[in-house]
Structures are given as structure tokens and as C-alpha cells.
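The complex appears here without one of its protein chains, the remainder shown in place.
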Amino acid sequence: MTTAITGSAVTALRETVCRLHDELVRYGLVAWTAGNVSGRVPGEDLFVIKPSGISYDDLTPESIVVCDLDGNLVDGDLAPSSDTAAHAYVYRAMPHVGGVVHTHSTYASAWAARGEAIPCVLTAMADEFGGEIPVGPFALIGNDDIGKGIVATLEGHRSPAVLMQNHGVFTIGKDARAAVKAAVMCEDVARTVHVARQLGEPLPIAQADIDRLHDRYQNVYGQR
Amino acid sequence: MTTAITGSAVTALRETVCRLHDELVRYGLVAWTAGNVSGRVPGEDLFVIKPSGISYDDLTPESIVVCDLDGNLVDGDLAPSSDTAAHAYVYRAMPHVGGVVHTHSTYASAWAARGEAIPCVLTAMADEFGGEIPVGPFALIGNDDIGKGIVATLEGHRSPAVLMQNHGVFTIGKDARAAVKAAVMCEDVARTVHVARQLGEPLPIAQADIDRLHDRYQNVYGQR
Amino acid sequence: MTTAITGSAVTALRETVCRLHDELVRYGLVAWTAGNVSGRVPGEDLFVIKPSGISYDDLTPESIVVCDLDGNLVDGDLAPSSDTAAHAYVYRAMPHVGGVVHTHSTYASAWAARGEAIPCVLTAMADEFGGEIPVGPFALIGNDDIGKGIVATLEGHRSPAVLMQNHGVFTIGKDARAAVKAAVMCEDVARTVHVARQLGEPLPIAQADIDRLHDRYQNVYGQR
Partner (left out) sequence: MTTAITGSAVTALRETVCRLHDELVRYGLVAWTAGNVSGRVPGEDLFVIKPSGISYDDLTPESIVVCDLDGNLVDGDLAPSSDTAAHAYVYRAMPHVGGVVHTHSTYASAWAARGEAIPCVLTAMADEFGGEIPVGPFALIGNDDIGKGIVATLEGHRSPAVLMQNHGVFTIGKDARAAVKAAVMCEDVARTVHVARQLGEPLPIAQADIDRLHDRYQNVYGQR
């Protein structure tokens, strides 16, 4: 159907993005086929993304499709994810983003259903999100509305995650793995803060402490 | 006990229906032996269904039984599911239905215990169910009451899932796989809407938007 | 330490009881080593039970110990479960019981912590328990108090499960497998009724309907 993109960077990225979907399954972020990972091809106006409606068991690196930044299929035998336009918009508007993830994970989507941001009351949330996880607008699938809502919301925040109203979560990262991590941590803190609020009000964390935690985590944590 | 039905369509369907029970287990929709999948044999007044009280570990394609549309055992060594009469009624009354699933999945059954429909406050719910997931009547097992309740409720709805009061979920689909998908998505949205409502009221989605989402998902999503 | 009991019935029962602990793990009923299964040796005043404080990964048929009906170790290299006295009391007092299971499963133990019986608002509960799941007294470990509390509570009920106040669940059955099934179903309905009650009151089921459901399930369900 399309010209084969056979560079080794694309081949490796298809493998990486294919396997990252296993993390969505492992952490229980997705039911049936409802969630997808994409990754920007370094140095190209291209990204790779899950094909539409394919079960995670059946995903192979070869089944991952390649799209241009308008969301058009460039290489692959299957139709791209129905969320491709949203991913493409983010890559066009945010050049520093190398990976995008979308899920309907339970607790994050529950906050999204109420249109309520998740308050930053956990040090792990300060670490990863640098503050609250914000809510984006209600938007229908089928044009750039979802992509615009993601970008408009995330541009004013440190958070790599946005709760799209009545819908689910989109996360971004420097690469696909970082976006998957943000999706995993988003559901984790969405659940913990939900559980905390069920029996009372969580204690606030001072903004200056949130700032210190976020700065340290972004610059000291992990291996250099 | 019964004449062997050895056509290759039946053999393949037994294999498919056997394996689809693994999805009920994987998504945590069933405890012990409480849940079953059936599939209509294409072009025949027959369907295949789980035998009664057999553990999912012990299910084999050969153990799946074949019944006629009155629920009588036609082929197989084991007694059919105790829910066979309900499946049979649905196949008799709804010729477009090719698969039926029954579970007591936790969150859906909790809505059913209160006799409360699940409101459509998630785009994923608009996609798959086209509106609320309705409640059917309380009905005892042992005659056609459950089947009648399922059909009477679903005939007035886009939803492929019905919450039978104080009981559990029945889902339908064009084939057994589609009915299993509906069962998985029903529990997923039942849980997310439950969690959302624990801390406030979810925001409504306008009916026109529900209609657009449902139309698109049914006609555009997945591979053509 | 003790005379070897090497009859084939004991050998087979050790194997069965060993493997049934896997079901406690599979259904998430136990954390670390907190839960145990026992089974009466047919025709003997003996039962087999988990050794104390051994992890489920390390359980082998040989590690399962044999006790007399006073709870004394008769065969085995390890100390019996610290709950052995409660199991022994049940076997002495209830000759029809062939299996006993104890867990601290989350939702059942939460009802037990409030000292509240689980109301019968699900048809699956009517099937397996024939009514509410009752609460037994608070009792300390170390003598026959727990056993007495189990027996005094279950003698007045159809339910094979009792919620021991502030403690956890004991279930009984005609054999160890039936008691494990009751433990699995107890947690399943404890969770569903809990979830139902979080957002309102479950609808009641008429006593006559509970009776019909229980009678049918005990006499018609499964393979004959």
C-alpha cells in the first residue's frame, strides 16, 4: 500500500513502540484495544504508532505503522490508530516531544469524567508532574480538536499528562518510553489521590516544596 | 449421548468459543465458573456454549457443547451451562445476534444490584454502547424469563449490554468475539463511572455528541 | 518426628490440598502466608493442613502436615498452621464437613471489621450462600474460641462462610475444594455488594426467590 520505510532507525523504533504497549497491559491501563503509543522518528517528520483496533497480543513490530506529521499513512499494511490525528498534532506543535501515549486508564479517566484536575498531594506527583495534572477540554474525535486541546493545556504546565474531559489521558515525553512512564505514573497517582479523598481531605504540599521536589527529580534521579 | 456434529464450522467455533473464555479470566470478569460465552453456528439453528460448572482451566474445544435454539443438547458429553435457556432465547428472538456472553463482573453487577443504569459520561461508552447501559428486570433462572428480559431491554437500545437486576450482565454481538468485547468494555466503563461518581457527579455528554461518537466508532474504527 | 502416615488416601489429599492453596493466590485472597486450606482424611479421624508460616511458593505435598481431630501433629516435619485448633474444632463438631478454609480476604474482612453481615442482594449469593453471610464473634487465637464461634454461627445458617469479627473468613464444604470455592465466592460477593452500597442501597431479593435460587443451584447446577 505504501512505500517501505526501511531505515534502521524506523525498524528499531517500531520494535521499541511495539514492546512499550506491553507496559500498558502490564499496568492495567488498557482494556481490549483502547490505548496507543507513538514515537517520533529522530530527525524525520515521521512517527510510528499502533494500528487501529488490533489486540495487544497480535501487535508485532511490522504491524506498527509509520505516519507523516499530518497523520497520513506512509508505511504499513494496516490503518493507523483512530487517535493518529491527535498524536500528529502534538508532534507538529511541540518539537521537543518524542513520544505520545493515550489511554482510558480507570482512575485518571474518572477524574476526567468529572472535569477535575488531580491536586498535587503526593511527593511522587511533585516529582513526575511538578504540580496538579490538568484537565483539557471536551473534544470530539475526527479533526484537530483533541490535539489542540492537549497542546493548549500542556503548554501552560510542567505536567506531561493531561486529562481530556469525559475521555481519558494523553501523556508526552522526550521519547515513547518517557511518555509511557508518565501514563503509568498518572494512573498511579490518580488512584492514590482518589483513595485518599474517599475518606477525607489530603494535606496540601507547599508550592515551594513541590518546586524543590520536581527540580531534584528531573535533575538528580536515576542514572547519569 | 448425542449425535456427533462434526462439521468444520462447528469444530472451529468450539475452538473459538473455548478460547474466548480466556478473555473473561484475563479481564477478571469471572470467579470460579460463573460466566459463559456462546456462539451461533453460521447457517444452522444451533449454537455452542460452555458446559455447566466446569473450571476455565479444564475447558477444551471438545468440552464445549452444541445446543439447538430451544436449548436442547445436540452434541457433547457434558450438561450445558445453566444459563443456556437465556442464550437460546436471545438467538431465537434476535436473528442478527451471533454471540452472547454472561458474567457477574463486579462493577457492572454492583450497578445491577441497585437496579441503576450506567449513564453515558465517557466517550468510550458512547463509542461502544451509544448511550447508557440499561437495566433489565429481576428474573429467576429456570424458564424463559431471563431471556425475555434481555431481549425486551436490548430491543429499545443501541447498547449491546444489559444489567439484569440483582444478577449480572448479558452482552450480545455479531459474533462471540464481539459479545466478549462488549462484556469487557461494559465492566471497564462500569468501573470508571463508579469511581467518577464516588467523588462527585460526572459531567454529561450532549446527546448529539454521543450520536456522533457512536456513529464514527461503529463505522470508522479498526481495520476495514 | 512423627509416625509416617503413608496411605494413598493421605498422599492424594496432601497433593489436592497443596494445589488448592494456588487458588487462594490466584484469586488474591491471601497476602504473604495468611490463609490456609485443610481437608478431612476420608474414614479417619485425621485431617491435613498447611504448615505455619510457609510461603505458598514453597508448599509441596510433602510439606502438608497431618493432624488428629484434637489438632495434634500426627505426621509431618513442620509445625501445623496456627489456625489448626479452629479447623480441628470444626471437624469434631460438624461431621459432614470435609474441608475448611481460612483467609483474610480484603472485602470480606472489611465487613468483618465492622461486624456486619453481607446482605443477600445478588442471585449468585442466593445460589452459593442461600442468604446473608453471617458474622461470628470476636475471638482470640490459642484455644477453642474461634472454632466454637465458627460452629455456633454456621449451625444456624445455610451459608458455608462466616465472617469472624475483626478477623477474616472461615468457610466449610463437603471437601476442601468446595470450601475453597466458598472462600472465592465469599470474597467475590463481599466486593460486589460493597461496591453496590458505595453509591446507594442495593435492591432486596424476596426470601422466596432466595430459597428457589438456592435450591436450584444446590441441586441442578454443574455436572451430575
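Per-chain residue numbering starts at 1, and chain names A, B and C are given in the order in which the chains are listed.
In this text, contacts are C-beta pairs under 8 Å (C-beta built on N, C-alpha and C of every residue); 3 or more make two chains touch, one makes a residue touch a chain.
No experiment lies behind these values; they were computed from the predicted model shown.
The chain not shown here makes contact, within the complete complex, with A, C. Although one chain is not shown, part of chain A still touches it, namely residues 27, 121-124, 181, 184-185, 188, 191-193, 195-196, 198-203, 205, 209, 212-213, 216, 220-224.
Residues of chain C that touch the chain left out of the display are 31-34, 51-54, 78-79, 82, 104, 106-107, 109-111, 113-116, 138, 140-142, 165-168, 194, 197-198.
Everything below uses one rule, namely that only the chains that are shown with their structure count from here on.
For the copy pair chain B and chain C, the superposing rotation over Cα atoms measures out at 90 degrees to the nearest 5. Chain centres here are means of the Cα atoms, and by that rule the chain farthest away from chain A is C. Chain A and chain C, compared by their mean Cα positions, are separated by 44 Å.
Annotation for chain B: residues 198 touch two or more other chains.
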